[in-house]
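With one protein chain removed, the remaining protein chains of the complex are shown where they sit.
Let's turn to subunit A:
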Amino acid sequence: MTTTEHAVELAGLRHVFAGRGRGRRAVRDVEAVANVDLTVRPGEFVSIVGPSGCGKSTVLKAIAGLLRPTAGTVRVWGEPVTGPRRDIGIALQDATLLPWRDVMFNCLFPVELHGKVADEDRERVSGLLERAGLAGFESRRPKELSGGMRQRVAICRALADDPRLLLLDEPFGALDALTREQMNIDLNRVWRETGKTAVLITHGIEEAVLLSTRVVILSERPGTVVEVVTPPFPRERTKELMATPEFAEVCGRVRDRLFAADVGVGG
């Protein structure tokens, strides 16, 4: 452990997806992430926004230990990442629940992987489900749930093994605007009440500003950090906040930087 322990520490992160084949049908090398430096302090909620294909998900996968970056270092709680870690919970755009398991057992999946499921695990999951508005749905199968409910289950699953770091890759990307807003408010509450550190990948500007203590803006591919915006709001975020001029102002700033990043590289 280092003395100044960051939740996440990215230094000079670069990743190139190797091409395949030769001649006309060849797939060229793609540099997804050029040079990303980023630290996330314990208890923060950091969103990473950027144009499509700027390597946002690549950054998240590097933190999750799902891919080995071409260059640079990734540290989580001061330790170099060599593979998936037990103290990381992850939720992806697709809820990816296992259809043959009910809600409770879907949530217990990560717990099972690391040992026997204890009563306290069940209690913790029950508490999470209750907080996510899923009390009473413990023994339902995924096909009986709406898209929004499935995503809530996926987030509860991410938190089930009591991880210190929560990674979210556009978990609400496929939901309608109204459901998404409600989920954001709920996620903010879960984050406050559990005291986790969270990293969210999104292309929703309002979503990023609403949820985050810091918003990291990436450039077009290959991604680098162009700016970090700090929304000056208390940790508790509400629907009312979204209607304020301050909120609109911060969103506008993020939007301007995003478009600048977009045009800057293309032109």
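Methods note: contacts are C-beta pairs under 8 Å (C-beta built on N, C-alpha and C of every residue); 3 or more make two chains touch, one makes a residue touch a chain; residues count from 1.
Just so we're on the same page, contacts and distances are computed from a predicted model.
Q: Determine which name in "Heme exporter protein B", "Hydrogenase", "Acetolactate synthase small subunit" or "ABC transporter permease" the UniProt entry assigns to the undisplayed chain of the complex.
A: So the chain that does not appear here would be "ABC transporter permease", according to UniProt.
Q: Who touches the missing chain here, A:L13, A:A64, A:L187 or A:C251?
A: A:A64
Q: Just to verify: which one of A:E9, A:E44, A:D102 or A:E220 makes contact with the chain not shown?
A: A:D102
Q: In terms of residues, what is the contact footprint of the unshown chain on subunit A?
A: 64-66, 83-86, 88-90, 92, 94, 96, 98-102, 104-105, 109-110, 112-114, 143, 161
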